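Shown below is the structure under consideration.
Of the protein chains in this complex, all but one are displayed in their positions.
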Amino acid sequence: MVVILKQKAKKEEILTLIQWIKAQGIDVHIVEGTSTTILGLIGDTSLVDEDAIKANDIVANVRRISEPFKAANRKFHPNDTIVDVCGKKIGGGNFQVIAGPCSVESREQINKIAKDVQASGAGLLRGGAFKPRTSPYAFQGLRAEGIEFLIDARKTTGMPIVTEIMSAAHIELFKDVDIIQVGARNMQNFELLKALGTLNKPILLKRGLANTIEEFLMSAEYIMAGGNENIILCERGIRTFETATRNTLDISAIPLLKQLSHLPVVVDPSHAAGITSLVEPLSKAAIAAGADGLIIEVHNDPKHALSDGAQSLTPEQFDHVMNSVKRMVDFEGKTL
Amino acid sequence: MVVILKQKAKKEEILTLIQWIKAQGIDVHIVEGTSTTILGLIGDTSLVDEDAIKANDIVANVRRISEPFKAANRKFHPNDTIVDVCGKKIGGGNFQVIAGPCSVESREQINKIAKDVQASGAGLLRGGAFKPRTSPYAFQGLRAEGIEFLIDARKTTGMPIVTEIMSAAHIELFKDVDIIQVGARNMQNFELLKALGTLNKPILLKRGLANTIEEFLMSAEYIMAGGNENIILCERGIRTFETATRNTLDISAIPLLKQLSHLPVVVDPSHAAGITSLVEPLSKAAIAAGADGLIIEVHNDPKHALSDGAQSLTPEQFDHVMNSVKRMVDFEGKTL
Amino acid sequence: MVVILKQKAKKEEILTLIQWIKAQGIDVHIVEGTSTTILGLIGDTSLVDEDAIKANDIVANVRRISEPFKAANRKFHPNDTIVDVCGKKIGGGNFQVIAGPCSVESREQINKIAKDVQASGAGLLRGGAFKPRTSPYAFQGLRAEGIEFLIDARKTTGMPIVTEIMSAAHIELFKDVDIIQVGARNMQNFELLKALGTLNKPILLKRGLANTIEEFLMSAEYIMAGGNENIILCERGIRTFETATRNTLDISAIPLLKQLSHLPVVVDPSHAAGITSLVEPLSKAAIAAGADGLIIEVHNDPKHALSDGAQSLTPEQFDHVMNSVKRMVDFEGKTL
Partner (left out) sequence: MVVILKQKAKKEEILTLIQWIKAQGIDVHIVEGTSTTILGLIGDTSLVDEDAIKANDIVANVRRISEPFKAANRKFHPNDTIVDVCGKKIGGGNFQVIAGPCSVESREQINKIAKDVQASGAGLLRGGAFKPRTSPYAFQGLRAEGIEFLIDARKTTGMPIVTEIMSAAHIELFKDVDIIQVGARNMQNFELLKALGTLNKPILLKRGLANTIEEFLMSAEYIMAGGNENIILCERGIRTFETATRNTLDISAIPLLKQLSHLPVVVDPSHAAGITSLVEPLSKAAIAAGADGLIIEVHNDPKHALSDGAQSLTPEQFDHVMNSVKRMVDFEGKTL
């Protein structure tokens, strides 16, 4: 950590600051320049509070040098984490496609789609039971009943199921879910993250719309700090000035996350683009950039879907996309 | 609502779509252009699902014309809402300053700051008991004990207290809090919003870092739809490309929110800028733009604050800012 | 074009507006709703001024339905444009890699790099002679002499040369350049675009840092409206809140631009990421998403480069990237 002092800083004030820092078990080196003095902090600065230092009158700025995340950091865990979901592996050369409707609408619907996407090559089934909707007047999901229908579809197909949680109060309802998804809007719902950290179940953590890569990894760290290290990171587009697509898929996040962390990274091209015709090229790009999996929306009747129909593929379109996906995964030497 | 059809749309497909829309009790007018056909939907379209229409193969785009919020809409509620907190009024010409530390750190600290900010003219006391921190290793707040200390400071000073909730599971702990704050990261934590809608207590709703003004009002609508109409909106800066300030205060949001909604709007210049020297000019600008109140961070010892010291004012600095604030509120003809 | 009227609009005001629109040769259909009236404008609305209509007191909003670009529009020109640069083809299944240093620094340097990148498979040589630098105190390029050195490197290698223009006043100096590049900062330098529209020479148009895909195509339209239809579009990253990368590569722009326009699209992974280790994954992703070419920075001695060393590959690194690029181009069935 580097502390840059203001020009006007007095000798005695600087000494007081240094003593305060040293009292935290951190060593301090002074670099006196012609117009500025900087302090180099040496030791484990992960627990030093930047804000407390910045609050000092004589401090112009503080720069952190080492990453603030540990459990998620590849430096301390060089090998890829492989998340194993009932035998379906994600990461370390293993690739999975998670597919299904935005919302679970009925037992028949989810069973039908599950069979369709499995036939096309999807390994896991997704479907929303609890739905985060911008409007209180929009369909909010079948909730507990939706999870029941997903479990039923798992019985029929053998596919592990992925569904989103919106509150720690619902954890009991998710005990038979295979992967619990944390949506973009809850990426910094820290009370929820802490609760998920106590489980022994894979978590699919989606990046928030306006969250940096560092904040994303810090949210993974929240869960891991609680003891649950089965995290799958999901890039799903960030919010920018561009309105031609629903969000802007941050393709660079894939290789960057893989460099910074050992956790597997999957991509959601459906939510990122919000346009069905972009699902195929974005899926291919994600694989080429190093993704470990995809999560794709498929609905047997998109125009009558109760949510997000605009970005859902029909089973036929999904089958077509899967042909490209399989070829590209194979080209990249990964196992689907 | 206007539905723009694709060029290739066939007569029979258009008729099917129209029938499906009409089945929802909405009337449809057709406008046939040289290259495009558009449908004008007439009636109460607030319950029509845009996504379901967009999912139709022949639909190029859907444009909503009327705002999707109702309870929060000034059109249906022309007079300013005045939120009354134990006699302290916000809105409708009444202005309040809410001040206090980012985190409650001890009984002595919060009592000391409460007296200081009250002496300078603050009407309400803020202080974080539950703290949303990016890092799991940072100070997370005194939690229940922090609320107890706030209540103690209220006893001493008579100031109503404002503090942030992070989970619906904690609502019982907030029963003696005067205003419950929803932080930026939880603006779309819909399960929390629904729970707060069942209370009979003012809610200070902060705008999310990447949320539009419409989404902000829809989150207020979530709480109001549950029956709790005591909402105070809080603009606290949005995330943009500019890094010179912590966030970018969206000053235009103040007059826009006042035009679109009847709810009072307060501004948090401390979090918006993250720089103490900007608190005064931004406070003045907020009042000039029509704000109904301010929420300002004050700490008796910012450099030893356990969170966000960098943006906290000392009581002396706050007293100085309050002189400007009082003059500006008076100039604007409002009552502090 | 759809015009949404305000609720308070009076019959006579509406009639006046309709007459004014009809006077421009546009037909108008009225759709009267319960709370809003909308006007559907029918005919060639590309010359109708949205702002003039919006300025009308009774107008709430105006929505354009058809794209405002024509020459660049795939609707009116379904086949891919193939830009032929001295026999090197870009577009329509033809792929090219443009490589070279950020700045031309000396005759020896550019000749050396040209041979190196050619040996690795690059088809065209890039190098900056006129350099847009944020600081007036930074190296501004060798200017005319830099172009001379590029021409010399073309003699040696036979590679067509690409270099950036910063002012229409310099056009004469570019008469022997094969492709003139318009940089991101000049994407809306309309006087420059108009001047380039009068030439008969390929233009590589880079997307501005904060420009939408529609504005990007409108800038291409500026050049094409002047008669020069040899445009190559270049996605090079947009400015967002994320600071882990220099810019955010908008990967979705590639398939979207290819859907909306017939012009070839190349990608600049070097400027988008600003990190050498991301050049390979982003290059592969770009090809997988449908790009027609790449433009990559290569410097024989990045640490002594006079500009942008941080993102330049060494010739060895470039050779390694080209192995991946060749395989991926081949996989996509394109010709390098």
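All chains are identified by letter, namely A, B and C, in their written order; residue positions are counted from 1 within each chain.
Note that a contact is a pair of C-beta atoms (placed from the backbone, for glycine too) under 8 Å apart; a residue touches a chain by one contact, two chains touch by 3 or more.
None of the values given here were measured: they were computed from a predicted structure.
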item	value
Sole residue of C:192, C:232 or C:321 that reaches the chain not shown, by the stated touch rule	C:192
Option from B:7, B:198, B:252 or B:323 whose C-beta touches the chain left out	B:252
Hidden-chain contact residue, picked from the options B:125, B:287 or B:313	B:287
Residues in chain C touching the chain absent from view	46-47, 49-57, 68, 130, 132-139, 166-170, 185-186, 188-192, 194, 208-210, 215, 218, 221-222, 225, 239, 299, 302-310, 312
Touch residues of chain B, complete complex, unshown partner	210, 212-214, 238, 240-245, 248-256, 259, 272-273, 275, 277-278, 281-282, 284-290, 328, 331
Chain A residues that touch the omitted chain in the full complex	2, 4, 29, 31-36, 38, 40-44, 60-61, 63, 65-66, 210, 239-241, 243
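Note that only the chains that are shown with their structure count from here on.
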item	value
Centroid spacing, where centroids are CA-atom means, of chain A and chain B in whole angstrom	26
Whole-Å separation of chain centres (CA-atom averages), chain A against chain C	31
Sites on chain A at which at least two other chains make contact	210
